[in-house]
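Just one protein chain is left out here, and the rest sit where they should.
Chain naming follows the written order as A, B and C, and within any one chain the residues start at number 1.
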Amino acid sequence: MLGFESDYMEGACQEILQRLMETNLHQVSGYGTDPYCESAKEKIRRECSCPDADIFFLTGGTQTNMIAIGAVLKPYEGVVAAETGHIGSHEAGAIEAGGHKVLTIPHHLGKISAAQLAEMLKTFWQDGNRSHMVFPGMVYISHPTEYGTLYTLEELENISQICRTYEIPLYLDGARLGYGLMSNQTDVSLPDIARLCDLFYIGGTKVGALCGEALVFTKKNMPAHFMTMVKQKGALLAKGRLLGVQFDTLFTDGLYYRLGRHGIEMAQALKEGLLKKGYELYLDSPTNQQFICLEDDQVERLRDKVAFSFWEKAGESHTVIRLATSWATREEEVNSLLSLF
Amino acid sequence: MLGFESDYMEGACQEILQRLMETNLHQVSGYGTDPYCESAKEKIRRECSCPDADIFFLTGGTQTNMIAIGAVLKPYEGVVAAETGHIGSHEAGAIEAGGHKVLTIPHHLGKISAAQLAEMLKTFWQDGNRSHMVFPGMVYISHPTEYGTLYTLEELENISQICRTYEIPLYLDGARLGYGLMSNQTDVSLPDIARLCDLFYIGGTKVGALCGEALVFTKKNMPAHFMTMVKQKGALLAKGRLLGVQFDTLFTDGLYYRLGRHGIEMAQALKEGLLKKGYELYLDSPTNQQFICLEDDQVERLRDKVAFSFWEKAGESHTVIRLATSWATREEEVNSLLSLF
Amino acid sequence: MLGFESDYMEGACQEILQRLMETNLHQVSGYGTDPYCESAKEKIRRECSCPDADIFFLTGGTQTNMIAIGAVLKPYEGVVAAETGHIGSHEAGAIEAGGHKVLTIPHHLGKISAAQLAEMLKTFWQDGNRSHMVFPGMVYISHPTEYGTLYTLEELENISQICRTYEIPLYLDGARLGYGLMSNQTDVSLPDIARLCDLFYIGGTKVGALCGEALVFTKKNMPAHFMTMVKQKGALLAKGRLLGVQFDTLFTDGLYYRLGRHGIEMAQALKEGLLKKGYELYLDSPTNQQFICLEDDQVERLRDKVAFSFWEKAGESHTVIRLATSWATREEEVNSLLSLF
Partner (left out) sequence: MLGFESDYMEGACQEILQRLMETNLHQVSGYGTDPYCESAKEKIRRECSCPDADIFFLTGGTQTNMIAIGAVLKPYEGVVAAETGHIGSHEAGAIEAGGHKVLTIPHHLGKISAAQLAEMLKTFWQDGNRSHMVFPGMVYISHPTEYGTLYTLEELENISQICRTYEIPLYLDGARLGYGLMSNQTDVSLPDIARLCDLFYIGGTKVGALCGEALVFTKKNMPAHFMTMVKQKGALLAKGRLLGVQFDTLFTDGLYYRLGRHGIEMAQALKEGLLKKGYELYLDSPTNQQFICLEDDQVERLRDKVAFSFWEKAGESHTVIRLATSWATREEEVNSLLSLF
């Protein structure tokens, strides 16, 4: 069985396991106050060219989203997101369970535009009934998006500008950021993201870690007593070292980028192979998630030999499926997969 | 520096790291649907003599408490606990953040009695104003307690009986259960707990795991769609294998018990050493947390050489400190510690 | 200044004030346990042909919606509504503040169709990722809608049928129900609503009361300890009589219907007058809210003489305004208003 279902089908990259072994019996204090966390934070600050960044390690994406959004929003505020945004579709209502509405706007291949955002915010502030409405208090974008697409630097700058104008923070969900940063088709760097966003997270779970996301507040804007709020949401690991060691390793000697790059290369090989065989891609994804529209029959035949994700039905007889590569995908797996088409 | 501050100062026991390495590149499905989780659940069911148990793995104690309690209580209900219960004192208000009151009753060395509980429930149900009050909807106990003490089998049976009479579930917080089960001074087994409680958790974080707690519903009473509620609280790991592999290892060949037993033996050695030197213990703890009352001067002198926990002030000139052993404590560390007294 | 801004610009109908005076010094017990509440409930049960209905009086529409929805939904569920539904647009996020998502579907003049609903529910239940999504746990409709439109009996029956098939309750927001029931263009009666919905509310605030809505559970399905949940949300009036007396009066001698009928007649006169003068209505509303699209200039000129509601911009130079009649509108006011056109 070939595994292209997701980018979290394996454990962790070898370097992380190795480092967990080496550090295992060092006695350190709990709750993220250990030296591994400190070292990891320092390295991330450097990579972001953001020496003042406040960083907090959490275990997963939904947890990070709900805690970051919940800690920043005021009770009368909601978060603006594309209707395809992960927080609004596949996080089981975590944002609402925390008391906040997700205010959706239409997407284009998973992205929103600065123009749409500006229109939405302007309309809200012109509405005479706005005191009976949920205030837009934050903008959420995914990069890469749920469709594998990426914002260009210009798009990001424009969205950031609108957020500055309306004085609401911009939050970027980087669950797959490693793949975004290392795409052939991006002009957006980590320092760009740190500069343009008020907060964002660097995904570990999908880029080589056992678990873990690094939440970065870039503008000296980590809410007061954030650790207590994390504890209150059941998200404070006693052995914070588990996250510290992992991120310290990921940001040593460019490992995070190498892992991301590998995933991208495997996705490129897959994409090119499919195109060469005459298949048409459902959309042109520059990252590690590839989408292809197949006849239902072919989808059924593949099911025995490949683990993939159902994406959506396309009319009566076709289905879009997602094939995800990752840091762990081997070249021979891509070749085996291609041989099935 | 000697480390007796807590039972979570190291990483994980060697067997767990080894198993994480061995299984690392097996491709498995996410969110706890993998074969390691299945195997771990089956082993736990067997150890509990509870073949129908529903089990869910979570990452930490506060998370487990808030999700278990929140999923079981109705909106108008609160959870009864000793005033020293972890949920009411050191979880940053996680239960209240989930909408529920912790209804406290006085403790005796961290424990509550069946008689107190019965009186409290009777008083509530006799109160003509009870529709304006929070309904007691669950009973929470810790075993071992926050003071290291243990319920006897008889005490547990009596508390369980009261809960049955009033038809409210009994929940046991087993953050340190391994040490409780292997104490020299207990007559309570894992099957006893499974029989007498409606739900409980087996602590991994403090007994040799990197992270992880196994929440056990013993009476076919796992709430419907529990996984979705876990997701909604940001507590569903994408790589559920991380927890599955760990618990599968802990419950293979009695590892969990051996780890617990080791912590107990170290605590016994410490206790006996202190008594031999003429120290009086603050309370007679049968588990891995030992408490001793010292003059403030001595506490200050120790601080340079030992990491320990402040417990509470005892009058003007004395302080109670906690010394915790664990699965990772080495005999020579206990001896070095004793030589400082 | 002519008042057509809303249907809650005056106090209460004379009969209610009179009855409040008459009963004022009778000493009764608090929190809705008084004889006026009992009598009002009995009358409502009779009008609904629903002898088993459980009824609870609350003070306002948003309060009623959030309490009803919050008490019925499970934590992992959300409520399905038209994107124009009041709960999703003009209640300041009250449903989300209670932890639940509003799952929107497109509207047609404020209404949803059974076909849309069936499609949405089918899609959800076929989605393999649904355990990561918010479950549709209730359907919310407004009748009259926010656009003044009404469901036909057939439409209601079809929606109700879908809800039965999927075993989720149907909730009808009747903030303006009196005007809906007395429209010339409706075939839906109060017993129809009680039969087809699982819960609904009869609006008092907009149909002649000082405040108050009657929440009706039609299928012996009032959640247990509902009163305690109402108290917990700060919605239990000490002097429940205030609501009991009002609804008892509204449902004595058909007063509620007479008030609704008057509002409808005034709206009809307004509508016909506008049509006669050659104006085109923005939509054909059969109830007490009338919408008209005017040039911006004309809107500005009206502003000095009439209080009305801004509805939405219509292109660069036009604006849709809402003119609401009510139980309190006088015929001469309608004539004066028409003379301004």
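Definition applied: a residue touches a chain if its C-beta (ideal position, glycine included) is under 8 Å from a C-beta of that chain, and two chains touch if they have at least 3 such contacts.
Please read all numbers here as calculations on a predicted model, not as lab measurements.
Of the chains displayed, those contacted by the omitted chain across the entire assembly are A, B, C. The omitted chain makes contact with just one of the residues A:36, A:135 or A:217: A:135.
Per the touch definition above, the residue from C:59, C:131, C:218 or C:249 contacting the chain not shown is C:59. Note on the undisplayed chain: of the listed residues C:236, C:259 or C:274, the one touching it is C:236. Residues 75-76, 78, 89-93, 95-102, 128-129, 131-134, 310 of subunit B touch the missing chain (whole complex, contact as defined above). Of the residues in subunit A, those that touch the hidden partner chain are 70-71, 74-76, 99, 131-133, 135, 224-225, 227-229, 231-232. Panel shows subunit C; residues 1, 3, 5-6, 8-12, 14, 17, 20-21, 23-30, 59-67, 91-94, 97, 205-206, 210-211, 228-229, 231-239, 241-242, 307, 328 of it touch the chain omitted from the view.
The rule is short, and it goes like this: only the chains that are shown with their structure count from here on.
Compare each chain's C-alpha centroid with the centroid of every protein C-alpha atom shown, and the nearest one belongs to A.
With centres taken as mean Cα positions, subunit B sits 34 Å from subunit A. Put simply, the C-alpha centre of subunit B and that of subunit C have 50 angstrom between them.
For this pair, subunit A with subunit C, the centres built from the Cα atoms lie 42 Å apart. In subunit B, the residues that reach two or more other chains under the touch definition are 228-229, 231-232.
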